[in-house]
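Take this structure, written in structure tokens, and hold onto it; I'll ask about it next.
Shown here: the complex without one of its protein chains, the others still in place.
A, B and C are the chain letters, set down in written order, and residue numbers restart from 1 in every chain.
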Amino acid sequence: MIDLRSDTLTQPTKEMRDAIYTATVGDDVYGEDPTINKLEKLAAEITGKEAALFVTSGTQGNQLAVLAKCSPGDEIIVESESHIFFYEGAAISALAGVQPRVIEGVRGEMDPLLVKQAIRTEDIHFPDTTLICLENTHNRSGGSVVSLENMKKIYEVAKEAGIPVHIDGARLFNAAVATNKNVKDFTQYCDSVQFCLSKGLGSPVGSILAGDREFIQKARKWRKRLGGGMRQSGFLAASGIISLIKMVDRLAEDHHKARRLADAIEDMESLVVVNRPDTNIVIMNIENTKQRNEEFLERLKQEGVLAVSFGEGQIRLTTHYDVSEEDIDHAISALRRVVG
Amino acid sequence: MIDLRSDTLTQPTKEMRDAIYTATVGDDVYGEDPTINKLEKLAAEITGKEAALFVTSGTQGNQLAVLAKCSPGDEIIVESESHIFFYEGAAISALAGVQPRVIEGVRGEMDPLLVKQAIRTEDIHFPDTTLICLENTHNRSGGSVVSLENMKKIYEVAKEAGIPVHIDGARLFNAAVATNKNVKDFTQYCDSVQFCLSKGLGSPVGSILAGDREFIQKARKWRKRLGGGMRQSGFLAASGIISLIKMVDRLAEDHHKARRLADAIEDMESLVVVNRPDTNIVIMNIENTKQRNEEFLERLKQEGVLAVSFGEGQIRLTTHYDVSEEDIDHAISALRRVVG
Amino acid sequence: MIDLRSDTLTQPTKEMRDAIYTATVGDDVYGEDPTINKLEKLAAEITGKEAALFVTSGTQGNQLAVLAKCSPGDEIIVESESHIFFYEGAAISALAGVQPRVIEGVRGEMDPLLVKQAIRTEDIHFPDTTLICLENTHNRSGGSVVSLENMKKIYEVAKEAGIPVHIDGARLFNAAVATNKNVKDFTQYCDSVQFCLSKGLGSPVGSILAGDREFIQKARKWRKRLGGGMRQSGFLAASGIISLIKMVDRLAEDHHKARRLADAIEDMESLVVVNRPDTNIVIMNIENTKQRNEEFLERLKQEGVLAVSFGEGQIRLTTHYDVSEEDIDHAISALRRVVG
Partner (left out) sequence: MIDLRSDTLTQPTKEMRDAIYTATVGDDVYGEDPTINKLEKLAAEITGKEAALFVTSGTQGNQLAVLAKCSPGDEIIVESESHIFFYEGAAISALAGVQPRVIEGVRGEMDPLLVKQAIRTEDIHFPDTTLICLENTHNRSGGSVVSLENMKKIYEVAKEAGIPVHIDGARLFNAAVATNKNVKDFTQYCDSVQFCLSKGLGSPVGSILAGDREFIQKARKWRKRLGGGMRQSGFLAASGIISLIKMVDRLAEDHHKARRLADAIEDMESLVVVNRPDTNIVIMNIENTKQRNEEFLERLKQEGVLAVSFGEGQIRLTTHYDVSEEDIDHAISALRRVVG
């Protein structure tokens, strides 16, 4: 089965399993897990931040950022289809008591002027605006890269207003690789960043939250409240280190596979590629096939390919480490048979 | 001074003061204030609901509706410039832990199809959609009336999905009077409604929350937590009863004054009326005067007229009981002098 | 009917009604209600604090103190039967997200050493201790006065630890009058204080929250979120001013009436006074009468006297302005008939 449902589905590599097997571990609640400490140090360096924290998921990293930066009754600016607003079960409101102020972006990019206008002035009726969140790459826009230029402008708006910026960088390494930039080129325009070790980077579990020392200290205490403080979690960190050292550059292959897939889909009469696939995600519109999502996905499955619904009439395909170039060929053939 | 800043600024009438002076009161925490009980019964009848609750403000009524209907981690659908989202200090998130899902309306009306699409399906990443809020009349659209037709359609969408509808009817009586309808014609399309006694209806303090008995019981307990349980609050209810009996029909006068004001403004070259004034609010664009809001408002004040800024380049004027037809003439003259 | 259920049940005096009738009012959300402004200034002076805020209830005042001083995940130290813990619907946790740490007091006084030991040290497992609350007089201990000496010691413990102290002074004026002290003698040992205008001081509605300017500013914004921002609330303030000017000294009469009541109860064989009535509350144990609370209260009602249950086997009687010395005589006779 060629599984294009998500890049979270990858199996860890042999090297990761080996690293897990031999990991030196300790009790991280006591700060004594050397592998966790090593990963956190490495992640801080890579993002150019003072400190980093291993967390169990991108959602946890994002939520900790909000909990550590905001107070109940605050407002945070988020893109209208961002993961933190769309896919985290309203946790920003449930846990941190903050209200999202959404701005509709274009391919994930929010207009800096709209961001500026959305910042609240002082008024007894208004919440305080205390955080601006970007998502890069932007999942629901099909893995589109939010440009450095856009990030810089929003960061300037934020700094002028004295408001911190958080990047939900679940797939930030994809953005860096796709633009031939360093992750630091992106993280220079934020106060905190979360990125996942478990998507394109292939680790079984975990994400990183990075920022300044005081922020990470606060986040660490909130992580304990959320039950994210773990014991010998170095096993997970061992794989995370491999992800950062060995798996970053190869993201280019995933992007290449996605482009090939998109090109082939574009060539099929009844399918339309909805996004411009900057990275490893392809979204296609299947309405011209007259098939409903469910039916289309079932037929695709019969042909040995898995994908996911992305709103009625749209289907998302995600490339990753466990999908080879040959698998892409097979997937293209399968699609051709389904649209027949 | 002709005060067009808000209809909340009215002084209570002589009749209200008399009613307050002679009010029979008791301890409402014990349920023993006869005037409160009378007002709540009257309000329930007028809105066609099982029960009603006196609250100290429209904000309190709205928040209680959310607290009584929703749980933390839920999502509620609101218009993108509605009071409950825009002007209540993010309290829905701070107090009830719910996330607003905004839909941009046209003159306060949300497209029922967009409402339907915004309702979440079951998915572990998604909050549950547990409330749909309408605002009628819609303040930031300039007191526009949300039509019965629109309300009916949204209510049908809601019922199909099993989701309750709440009306923020701070100025619902304005909507009813402006359309020659009964308040019940509107409240038939909601499960709960809040309306203010303190705006066009002229009372010094207070709003009503109405709905079914179980809902009001829950809201009453949450009111206690918010500190809105009062003792001899019959003094405030005494005026509220006058509002409901004597002040409703005269809202037509406020609407007439607003139309006259709008017509005159429209005639002035450098001013543009931004809204179509359905009720008692006029929003004008002053950009052509080349004056900034602050300057314009100061000059208007020098001429004996108060108004408020409504976003840069826009000014809001609100008519009410304490502004006579003659005051409107004066205000028009004053505006002419200011725009020169 | 002689109503000894609570001092919240008083009818406003003729003077209060007159003051309400003639009150000059304005829109307090705009800060333009002169009577509210006058009351808040007066209350700040009396408590020796920088600023004060009119709120609709003691519960609202207490909750605002917690909301303005604490963050979610904090712990606050409270007496184990204090109103803020026992009678406010868990609002401190629901609204402010703080956890109460209870200390069992003696007649409402917490041992300063226990307070000191309850303050949390820095540890990732621990909440931060960010508020210490006292209640004076202490309702559930029968209106007992928390001594200045006890308050001073707790305040010193708090200052050493850098933690603010809040007084729930719903009946603080009773404490002052009972000890022949000034309210300021008590409020010198706190950072914020709430007191009620609506209990022994006889006003229909309202309480005051006082503290430093920054605190009151934060509390004012939270009051808006709770829906406690009102319009022409000067009507309520007009009575509150009478309470502060005319009704304080006469609390001594309520205390005298309570002592007479307690002495007479003590003389009745089957009744035992449970508290030492420092102020206006008498708690008696009726177990020796072999009557259940419900039955006892019903028979007392037949005799023209109302009181309330205070846990099985105990009944609370509260004296106030609307109960005369003669009423006390009648109440004593009634009790004698009931215990037979």
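Note that in this section a residue touches a chain if its C-beta (ideal position, glycine included) is under 8 Å from a C-beta of that chain, and two chains touch if they have at least 3 such contacts.
On a predicted model such as this, the values are computed, not experimentally measured, just so you know.
The chain not shown here is touched by just one of A:Thr56, A:Thr187, A:Ser243 or A:Thr319, and that residue is A:Thr56.
Of A:Ser198, A:Asn275 or A:Gln314, it is A:Ser198 that touches the chain left out of the display. For the chain missing from the display, the contacting residue among A:Arg225, A:Lys246, A:Arg276 or A:Lys301 is A:Arg225, taking the whole complex into account. Contact with the chain not shown here comes from a single listed residue; of C:Asp27, C:Glu40 or C:Glu75, that residue is C:Glu75.
The missing chain lies against chain B, touching residues 29, 71-73, 96-97, 124-125, 220-222, 224-225, 229.
The chain not shown here touches chain A at positions 5-6, 8-9, 11-12, 17, 20-21, 25-27, 29-30, 55-64, 88-91, 94-95, 198, 204-206, 221, 224-236. Hidden from this view is one chain, which touches chain C at 72-75, 85-95, 97-100, 102, 124-127.
The rule is short, and it goes like this: only the chains that are shown with their structure count from here on.
Chain A and chain B, compared by their mean Cα positions, are separated by 41 Å. Chain centres here are Cα averages; for chain A and chain C they lie 52 Å apart.
Residues of chain A found to touch two or more other chains are 72-73, 97, 124-125.
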